[in-house]
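Missing here is one protein chain; the remaining ones are kept as they sit in the complex.
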Amino acid sequence: MRRLWINIVKGFLNLLLVFLITTAVIYFLARLFPGDTITVLYGEVNSLQDGRRILEAKLGLDIPLYIQLISFWQKILVGDWGISIFAGKPVFDLVFQRYVNSLMLSFTATLTTTAVCILLAYLSFTRRCRRLTTLVASISTSIPAALWGVMLMVALVLAKVSIPFGSIIMPLITLTIAGVGVFYTILKSLIDEALSEPFMAFYRAMGLTKSRLFLKALRYALPMYITAVLYRMGLIIAGAVATETIFNYPGMGKLLIDAFASRDYPVLLGWAVIISLTLAALNITGDVMQDILDPRVRELM
Amino acid sequence: MFFFALGCGEKVPRTGAYVAVGIVIAFLLGLGAGFLFGRGGVTTVTVPTTVTHTVERTVTFTPPILQQYTSPQPTAPTTATQAQLLQNITLKVAMSTDIRALDIHFAMGVADFEVLGKVYEALFKIAWDGSKLAYVPGLVKSYSQLNETAWLFILRNNVVFHNGKKLTAEDVKYSLLRSIRLSGIGKQLLTDAAGNPIITDIVIANETAFILKLSAPFTPLFENLAHLSTAIMPKEIALKYWDGPITSIEDVIGTGPFRLVSYEKGAKVVLQRFDGYWGNRPNVKTLEYLIMPDASARMSAVISGVVDVAVGISPDMVEALRSQGIEVYRAPGVRLVLVAINCKRVLDVRIRQALNYAVNKEDVVKEFMRGYAEIATSVASPTFPNVVSLKPYTYNVTKARQLLEEAGFVGKKLTLLTSTRSPKDIQLAQVIQQYLKNVGIEVEIVQMEHTAFLKRVFTDHDFDLAIYGPSPSSLYYALTYWRTGASLNGPEYSNPEYDKLLDEIATEPSEVKRVELYRKAQEILWRDAPAIWLYFEDILIAARPGIKGLQVLPFQMLIVDNVYV
Partner (left out) sequence: MKNLALGASILIILAELLLALLADLIAPYSYEAIDLGNRLSPPSPRHPLGTDPLGRDVFSRLIYAMRITFIIAIPSVLIAALMGAAVGALAAAAKGFTDFVLSRIFDVMYAIPSFFIAIAVLLAMGSSVTGIIIAISISLAPMFFRLGKSIARETLTKPYVEAAKAIGASPIWIAFNYVGRQLLATLTPTAVYMLSTAIALEATFGIIGLSVSPPTPSLGNMISEYKEYIFVAPWLAVAPITVIAVTITTLNTLANELSKRVAVFEK
């Protein structure tokens, strides 16, 4: 029990550390890049006079960088995320709404991908349709996700289907198609590995049915599979930029690109806060899951 | 050790994989073939190529001394009859870029004016009759000149803001002051060469009347007040956001035919018809803008009917869209695409002229733009009043080489900056590179993210050549881009004679003389060539065939006043 508490405290400190470093790195990088919020606001009209000074003071860009960052951290602590001058709403509302969108996309895409993968793995396990499963995996991995989006779009236009731009459906389908190949390959190699383990021979000798055997193998494959899946979930939450852009889906990826393009520093920082915390949390979850699910690692603890 | 039996340890031949790739390719080819040839009996859709402005008679006028003007007929609707005729259309528009900010005084790009231009109005407005632009009263009902430097304006008395408040002279006063104080363009429009405000005082006579006192006579006053960067907002809002841009959609309050209902950054803007609008109310009840940066996504959306209208159509797409039964509207554009030449680095005017001679504009317009552009014959679009047609720099490699040799500019290298925001600009950069190579100039293309590009060109002036395209609202405004020290003067062009001409234009009362001054200024700029003058891009808009009465302004603004289905 005490060990658990120590782990939780350690996890929390990890989160804090990653959060601090990530926000700092992102802020400094963003500020180093040529052009700032005021360049964006004035565009071609370069306003050197009072306009710039008034705005710098208003946006708090006239104080040293590190003080800006520290004051940002202070404000985050009391729940003040600032206001986006470009999006017309408080940063927290904006980022949170996009976060929910991306979280949904990430979860559903992971679920559908995993479901398809397990189905394919089962087919392959029972030695049915093996050509089909190989084919599906090959097609899926042959081109990157962003291109799958384009191809899907073209196909739907030719089929005279009205494309639901702005909804979750299209990005979901795209990410599923693009993800199946890799995750099927990972799952299958893990299951093959399981099949060669002595305990499987034992179960087989016990006379378990095919589907029970498959479940046992799946159980063996789970920890590693989850590590890979969590990694990809993190990437989708952080933003599937190309897919979101093409299907006009308001997720974290588009938010980041837009915030960077308009040098919207509060939003960039808001993005960094949520994403660094989420990814660190996912990593910790991955470790914990692996510990819980994998009996061999559990023994060591 | 059998632990390492990883990978797919199966016996299936991997030829399956190649079958898979084959299917992908066949699929793609099939798509293409199906798209290109799969339609039997293509019917050519007759497409309106020019748009005529029918709602209101445009009054082309120039402000003569002590002229008095009263708008012809109050256009206020007789509500009872019109309400019955109104349709409640939802019009969805796919845009290529998002709006920059929610504040009309910070509006800069095409998207900003497209969206916020429907929410806000200025004292004057720009009318379009299909060939020429004109500046006509907007929120102003009548005006008269009191003396050389004072104008009395009387506002329409039936104008209300979206929050229900009546438009008063106070609102105008604080909006104009805010525009001069904060807006980059507003400052450019309403300050003189030395940076002093042209409007020295705004005296409020009564609720709807006010007097503008000027520092000196200023002839382009009305055309500058027609620019939406001087748009009118309620006094409280102007004061609330005195030091920075509007940050809340509740505070986006104008007098226009539409009001802003919701805005999702990077995704969607929704406008709704404002029923208290003083003018003719449009049939469009909800106007939805979807932001779709991907060109093929915009095409898909309009073909599959997800949106009714798509803007930002490139000339290459026109045929494909028409063959799918989509109508493509075309209007001449005011955006002058040019290659700015840094005058501080390329000092010799002969070199700059040589660069102009080196580019074959006929070919660029005919082939690269598929004819959907007009070769520049002056420094501003011929749709503006007073623009003259000048002697073009005809493609002439020998002459270009000769000029370069005279100037001793042989075997030199130049960098050409482009913004990654526009794929067309990057392609154009490569075309320019090729042409300049033919006259012996090595060009290195540097692509930059848009904001970094703006900073490098307009703030740091750190470039040799740069591709961009200004869209001015009037000839005078276009000319001020090139004034010494002007903020839009990226290439740092400076010619005292030219600056003096601009001042003379602003104060010259006689119209005949002014036309002559305008001609002179254009000639000087054209001759001094601070840029390779290329072409005016046509505005191309794709619309579903069911949408009728759509009109397009040369600023790439959609006019939905007469849209019906």
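For reference, chains read A and B in written order, and residue numbers begin at 1 within each chain.
Operating definition for what follows: contacts are C-beta pairs under 8 Å (C-beta built on N, C-alpha and C of every residue); 3 or more make two chains touch, one makes a residue touch a chain.
Just so it is clear, the model here is predicted, and its values are computed rather than measured.
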| item | value |
| --- | --- |
| Touching residue (missing chain; options A:V150, A:L175, A:L213 or A:I236) | A:V150 |
| Among B:V284, B:M299 or B:V439, the residue in touch with the chain that has been omitted | B:M299 |
| Absent-chain contact - pick from B:I249, B:V349, B:V397 or B:I445 | B:I445 |
| Residues of subunit B (touch criterion as defined above) contacting the omitted chain | 1-9, 11, 13-15, 17-18, 20-21, 24-25, 28-29, 31-33, 35-36, 294-296, 299-300, 303, 314, 316-317, 319-320, 363-364, 367-368, 420, 423, 426-427, 429-431, 433-434, 444-449, 452 |
| Chain not shown, touching residues in subunit A | 14, 17-18, 21-22, 25-26, 29-30, 32-33, 138, 141-147, 150, 154, 157, 182, 185-186, 189, 223-224, 227-228, 231, 234, 238-239, 241-242, 256, 260, 272, 275-276, 279-280, 283, 286, 290, 294, 296-297, 299-300 |
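Criterion: only the chains that are shown with their structure count from here on.
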| item | value |
| --- | --- |
| Separation of subunit A from subunit B, taking each centre as the mean of its C-alpha atoms, in whole Å | 38 |
| Interface residues, subunit A side, partner subunit B - complex | 33-35, 39-51, 54-55, 57-59, 83-89, 94, 124, 130-131, 134-135, 138-139, 142-143, 150-151, 153-158, 160-166, 185, 188-189, 192-193, 196-197, 245-250, 254-255, 257-258, 261-263 |
| Contact set on subunit B toward subunit A in their complex | 2-3, 5-10, 12, 14, 16-17, 19-21, 23-24, 27-28, 31, 34-35, 98, 100-102, 106, 108-109, 181-182, 184-185, 187-188, 195, 243-249, 252, 263-268, 290-294, 296-297, 299-301, 303-307, 449-452, 454-456, 458-459, 468, 470, 487-488, 490 |
